[in-house]
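To start, I am sharing the structure in question, which I have written as structure tokens.
A single protein chain has been removed from this complex, and every other one stays in its place.
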Amino acid sequence: MTAIPAPTRVPAPRKGAGDHVANSSRRRSSPWVYIALTGGLVLMIGPFLWMVLGSLKPEADFLRTPPTFLPSTITTDNYGRLFDQLDFPRYFFNSAVIAFAVTAGTILFCPMLGYALAKLRWHGKGLIMGLVLATLMVPAGITLIPNFILMSNLGLVNTYPGLILPFLVGPFGVFLMRQFMYGVPNELLEAARMDGANEFRVFWSVVMPIATPVLATLAILTFLGSWNSFLYPFVMAQEPQMYTLPVALATFATGQYQADHGMLMAGSVLIVVPVLIVFVLFQRWITEGIATTGLKG
Amino acid sequence: MTVPALARRTSAEAAPAASAGRRWRWRDDLTGWAFAAPFVILFLVFLAFPIVVSFILSFTSFGLRDLQNPVGATFVGLQNYVDLLSDPKFWASLLNTVYFVVVGVPITLALGLLIANALNRGITRFRTVFRVGYYLPVITSIVAIAVVWRFLLNPDVGLINMLLASLGIKGPAWLADPALAMPSIIAMAVWRNLGFAMIVFLAGLQAIPASLYEAASIDGAGRGQSFRYVTLPMLRPTILFMTVITTIGYLQLFEEPFVMTGGGPLDRTLSVTMYMYQQGFTFFHQGYASAVAYVLFVIVAIVAFLQFKFLRSDA
Partner (left out) sequence: MALRPMREPGTAGLARTARYLAMLASVALLAAACGTNSGNASPGASTGPGSQAPAISPAAELSGTLTVWAMGNEGVQLKTLADGFMKENPGVKVNVTPVDWGQAVAKLQTAIAGKQTPDVSQMGTDMMGQFAATGALEPVPANFDPSTFFEGAWNTNVINGTVYGVPWYVETRLLYYRTDIAEKAGITAAPATWEDLTTMAKAMQDKGGAKWGISLGTKNWQEYLPFLWSNGGDVVDASGKFTLNSPAAVEALTYYDSFFKDKVSPSSVPEGFDITPAFVAGTNPMFFSGPWHMGLIDAAGGAGIKGKWAVAPMPKKVTATSFVGGSNVVVYKNSKNKDAAWAFVQYLSDPQTQVAWYGDVTDLPAVQSAWTDPALAGDANVTLFGEQLKDTKAQPATATWSELATALNSTLEKMTTAGMTPQAAADEMQAEAEKIGTGN
């Protein structure tokens, strides 16, 4: 089974710079392009640096005009306040629980439906396909109020299920998985069926393993989407013990801590840095997954 | 598994893709629906049903007191939509959102394309560093980024005015200035989203055969000409697709003004989604807010429809 190449639409591992010799030998790259790109890169990275440095500044640095780029002394007070005065570990935990649950559900349910749509024959397939694809472009705001009313009546406001369930129905994942499943060779499935595997076994032991690359892309995009999502959890998490990180940060940034720049920067660091680490570790999956599908989660 | 079972299965599933004339069996339906059920049930409950409910709500005066008994809400016909027409705040929010889209989308895409092109044909080294660097903001939380940018743009203690001051320029009050607040938000949106455009364009550019460029350069085309006559035409479907995706995303502007300006100054950054939130969850006019949401939905649907029309004729 391992000998069969994965029929994915994700392109082969990225070529190194050397592979473009044909292009580059023909056209020497100008140093000005490097300078311009580096300048742009500084603009892209600058705000992150400002954030990290800001989170390490003592309170007095924020009152100084003109301000300074570097902290006068490095302090972890800002983080201390996040943990002592506010319950940031709890918000971090909430964000993580929700993101993991949403991701787990998505990378199970979406390939299941994608498989059924691409490889199985059943009544209602066309209808479901049409319905799901029709919602691909629906703005998130449209379901906010009805879902809130629904959750209120189900008693799920302020609960993990209330914050997780509506995120398990992204049509993007189905779209992506269906596209992938079309590429899975039927012979492979047949071989497994011949060996006596039932449909779930075929799906689980044959299809899912070869789907690993595209599942990884879907998982990372889903995780990021959930980790960063704001409006829905903002409405659905009313008690601080259910806040996610973005909800907590937005609440404090527009409320009583709005002038506490140091603490707000520290809070931003807590949201952004884990994601940056995940990204740098898995950047290939993310950028290539997006480039192939042309969509984001 | 018993032998008869195996035999039955083998005959039934002989060539699932090819045997079009084969009789449908309830077992096939059962299997198909079993695979579909987990997603479809959640989908119907939390997405399809709410979309319908939202439409119905927009014809009611649904308010806080109706929450305990949602079916008892009062129908008001088209009243919400009629009120919207004469609601200056709604028009202001629509105008602001359109401003954000019309200015923000072209800048985002142009910069994304420019950088993608530079990465693809302008340089040979450090590609990954640039690619990752430009893409970083895309994956970060808008809320966190908005908080950081609000601080960057702070007229007294922010980085931008500090840099301007070192050049001898007295920086403006950015987010507090009615004329500059939306441009500031657009700048942030461009900064955050151009990496996404860049990645998609880069993939599109890499699919263009090098032979086309070679042919162009044999014909004496310079860098600018080969961009105009090779790159742009080849990339048209990607550009169109990105325009639609970005437009739909930008039409839903919410977090940036919510965190950075609260919709002010003078409602200049109040977006449609923000107005919906305000009506629905601050004043609890959820019927009215649903009408606001549906207007946005229709606008998005029109944009999506145009995409399909264009892409059909194009690709």
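Residue numbering begins at 1 within each chain, and the chains themselves are lettered A and B in the order written.
As a convention for this text, a contact is a pair of C-beta atoms (placed from the backbone, for glycine too) under 8 Å apart; a residue touches a chain by one contact, two chains touch by 3 or more.
Just so we're clear, the structure is a prediction, and the values are computed from it rather than from any experiment.
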| said: Can you list the shown chains that the omitted chain is in contact with? | reply: A, B
| remark: Per the whole complex, from B:Val52, B:Val129, B:Ile169 or B:Leu266 the residue touching the absent chain is B:Leu266
| field | Given B:Ala176, B:Leu212, B:Ile239 or B:Ala301, the one touching the chain that is not displayed | value | B:Ala176
| note | Among listed residues A:Gln179, A:Asn198 or A:Gln258, the absent chain is touched only by A:Gln258
| task | Please pick, from A:Ile35, A:Leu49 or A:Leu63, the residue that touches the omitted chain in the full complex. | result | A:Leu63
| Missing-chain contacts mapped onto subunit B | 64-65, 67-68, 150, 154-156, 173-178, 260-262, 264-267, 281-284
| Touching the missing chain, which residues of subunit A? | 63, 85, 148, 151-152, 155, 157-158, 235, 238-241, 251-256, 258-259
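Throughout what follows, only the chains that are shown with their structure count from here on.
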| Between subunit A and subunit B, what is the gap in Å from one C-alpha centre to the other? | 14
| field | Residue numbers on subunit A that touch subunit B, as the complex places them | value | 14, 17, 20, 22-24, 26-27, 29-30, 33-34, 36-37, 40-41, 43-48, 50-51, 54, 62-69, 108-110, 112-113, 115-117, 119-125, 128, 131-132, 135, 137-150, 152-153, 165-166, 168-169, 171, 174, 186, 189-190, 193-194, 196, 198-200, 203, 224, 227-228, 230-231, 235, 245-246, 249-250, 253-254, 261, 264-265, 267-268, 271-272, 275-276, 279-280, 283, 286-287, 290-292, 294-296
| Touching residues on subunit B, where the partner in the complex is subunit A | 1, 6, 9-10, 13, 15-17, 24, 28-29, 31-36, 38-40, 42-43, 45-51, 53-54, 57, 62, 67, 70, 115, 118-119, 121-145, 147-152, 154, 156-159, 162, 165-166, 191, 195-196, 199-200, 202-203, 210, 213-214, 217, 238, 241-242, 245, 248, 251-252, 254-255, 258-259, 262, 273, 276-277, 280-281, 286, 289-290, 293-294, 296-297, 300-301, 304
